[in-house]
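Only one protein chain is missing from this complex, and each of the others stays in its spot.
Order as written gives the chain letters A and B; numbering starts at 1 within each chain.
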Amino acid sequence: MTLSEAGTLTPPGDAPASADAPAYLHGVVAQFETVDDILAAAAKCRDHGFTDWDCHTPFPVHGLDKAMGVRNTVLPWLVFCGGLTGFLTGIGLQYFTNVMEYPFVISGKPMASWPIYVPVVFELTVLFSALTTFFGMWGMNGLPQLHHPLFFSERFKRASDDKFFVSVMADDPKFDAAQTTTFLESIGATHVDRLEE
Amino acid sequence: MNTTAASYLDNTGKDPTQRAPLVLGANDLHDVTDKVCGIIENPKPSTGWYVGMAVSLLLLAVLGYSVFYLFFVGVGVWGVNNPVGWGFAIVNFVFWVGIGHAGTLISAILYLFRQTWRTGINRSAEAMTIFAVICAGLFPGIHVGRVWVVYWMFPLPNQMEMWPQFRSPLLWDVFAVSTYFTVSLLFWYTGLVPDIASVRDRAKHRIRQIGYGILAIGWRGSNRHWHRYERAYLILAALSTPLVLSVHSVVSFDFAVAQLPGWHTTIFPPYFVAGAIFSGFAMVVTLLVPARKWLGLEELITLRHLENMNKIILVTGSMVGYAYAMEFFIAWYGGVHEETFAFISRATGPFWWAYWIMVSCNVIFPQLFWFKKLRTSLPAMMVVCLLVNVGMWFERFVITVTSLSSDFLPSSWGYYYPTLIDFTTLIGSFGLFFTLFLLFCRFLPIVAMAEVKMTMPQAHPSKH
Partner (left out) sequence: MNAHAASMERPVLKDKTRLGDVGPKIAHAALILGLIALGGSIAWGVTLEGGKPLWKSYLINFAFFTSLTLGGLFFVIIQHVTHAGWSVVVRRVAEAVACNAWLMALLGAGFVLGGGMGSLYEWWHLHPGHGNHLYDIKAPYLNHTFFYIRFVAYFAIWIVLSQYFFRTSVKQDESGDPNLTLAMERRSPLAVILFALSLTFFAVDMLMSLEYAWFSTMFGVYYFAGTAGAFFAVAILTLSFLQGRGLLTESVTKEHYHDLGKLVFAFVVFWCYIAYSQYMLIWYANIPEETFWYQNRLGDGWKGLSLFLLLGHFFGPFLFLMSRWQKRRHGTLLAAAIWMLFMHWIDMFWLVKPGADMPALQSSVFDLTLFIGMGGLWVWALFRRLQDVSLVPERDPRLGESLRFENY
């Protein structure tokens, strides 16, 4: 899994790349034309038993998770923990500053009066949850990762426009450049690009 | 099917047997990318953009001067005095925070309600939210007098061993507005990433490739990413929904926890929220009607989008009207003399003109949107929405100033006279807002392409 880590261009495994070595093949990427095609292709790739593969679409395609067999993310649980932290921080902050450290009588209210805690506790809960969501989601996605072998393919630029792609990486035990290309073509790919520098 | 040029842009039909298309014309997925990216890829923006930018920068300079002058001389340059100690600064603050609410409503609440039409307008409305909150944040920042210790608003450990007082709603404001700004920014940026990736992938120039490349953080449309992305988007929407309610509620607490007649009213929180959404939508319509024309986005931001927004303006305007009515009813029903007086004085006292501007702009004129002809007519909606913007500014003026100027003690009553600097600061804040908005139109995708594509027939499997 060297490739997905920080997008290094060093090939995995034993041999270090030398200047005159043949171009290293990172994988292949196949283009599909419609949502129907990508859904069908994803299901077939899943059944074929690939492990290091992915679909790339310009927008989330509903049903693709099921077709690919993507499991539900644990993000909501992280967010819940983040929110709980914010909740406790809010209570702690107000209690610590206004009851313990700097008690001050204002309009005859008790030092610890819960109705006034609510807004700040609420805001901090939301803030912590949102920060957890944002950083948790990008972190779990392994982004930012400014370079990726997929960007070697000129055609792949349409993945953010109107085309749909399936990528299979060389690390996949079932990967074989020629066979995988044929397989992808057989399930409806219109073009298959090799991901080489 | 209609094909004539004039009518194909009208998708406001009501046929219940089918849903109206949200992207008009013969646009496919690629055309959407082309249309939206084309705006920022155009090497030279239109003359209109330059003119707008020049005016905005001029106003921004006016703001800069006013603020500089304020810092130099002190808050005495404003018209605030006894008994009206809260003047334009708080009015402008509440006004701008309110403007921001439409963006979050569109991006979060309409998302939760599966209103797919939001996709055409959410990006620009969210941008507007952020810019409006920046404008709003300016006023508490500059009104404190000693601006160099403005960080005292935050609970930071300091050598005086003092802490802010959490029983003050003004401190809740600090938390609410800064949370609101942060979460809106995260939400906005999350939505932007896939679209910036589209811009990156089309960029020809090296600097653009690098710039948009960094902003796109390496997004490659991976479905494993989309899966978490969509879940995160849903969570952010679910968080933003109560957040947006809380922000203007907290702002309303600034007034409503007091005992001042006219301020202490329990309906203030939902009433402020409804008013905020009302004014925010009016601002979105005001900006988008010209923008869609100039940027050639009439097929993406359609008449139906505008009509729906006008309907929301009608609904929230009526809620505001309900709150006005309830305030009056309870002011009388409650039988508290000062409260009754405060409300009668609003309508007939020294600030009667402000009150009637408020009522006519906020309650009466939006009723024109009951007529479909008017809510689908561009000039009519421009006029009504501009009036709503004016009316909502006056609402905050009426609330703030009338109650302060004549409270329990007649001997301390006094009139409020804003100064020239008050006006230049208000007008200048529009310069800041429009400068940011025009920059946004120039450099970032103004329509959420990925989301719009999701609503198109091409995005759905042919067999269901």
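What we mean here is this: contacts are C-beta pairs under 8 Å (C-beta built on N, C-alpha and C of every residue); 3 or more make two chains touch, one makes a residue touch a chain.
Computed from a predicted structure; not experimentally measured.
*Asks:* Among the chains included here, which ones are touched by the excluded chain in the whole complex?
*Replies:* Displayed chains contacted by the hidden chain, ordered by label: A, B.
*Asks:* Determine which one of B:121, B:138 or B:257 touches the chain that has been left out.
*Replies:* From the options B:121, B:138 or B:257, the contact with the absent chain belongs to B:257.
*Asks:* Can you tell me which of B:70, B:108, B:232 or B:245 touches the chain that was removed from the display?
*Replies:* Checking the options B:70, B:108, B:232 or B:245, the one contacting the hidden chain is B:245.
*Asks:* Tell me which of B:81, B:158 or B:266 is the one touching the absent chain.
*Replies:* Within the whole complex, the residue contacting the unshown chain is B:266.
*Asks:* Considering the entire assembly, which residues of subunit B contact the chain that has been omitted?
*Replies:* So the residues of subunit B touching the unseen chain are 1, 13-19, 112-114, 230, 242, 245, 249, 253, 256-259, 264-270, 318, 322-323, 326-327, 329-330, 332-336, 370, 464.
*Asks:* Can you name the residues of subunit A that touch the chain not displayed here?
*Replies:* Per the touch rule, subunit A residues meeting the hidden chain are 62, 76, 80, 107-109, 115-116, 118.
Just so we're on the same page, only the chains that are shown with their structure count from here on.
*Asks:* How many Å are there between the centre of subunit A and the centre of subunit B, using C-alpha atoms for each centre?
*Replies:* 31
*Asks:* Mind listing the subunit B positions that touch subunit A in their complex?
*Replies:* Within the complex, subunit B touches subunit A at residues 28-30, 33, 155, 161-169, 171-172, 175-176, 179, 182-183, 186-187, 190, 194, 197-198, 200-202, 213-214, 217-232, 235-236, 239-240, 242-243, 246, 250, 253, 449-451, 453-454, 458-463.
*Asks:* Under the stated contact criterion, what part of subunit A meets subunit B in this complex?
*Replies:* Listed in rising order, the residues of subunit A that touch subunit B are 7, 34-36, 39, 42, 54-65, 68, 70, 73, 75-76, 79, 93-94, 97-98, 101-102, 104, 106-107, 109, 113, 116-117, 119-120, 122-124, 126-127, 129-131, 133-134, 136-138, 140-141, 143-148, 150-151, 156-162, 165.
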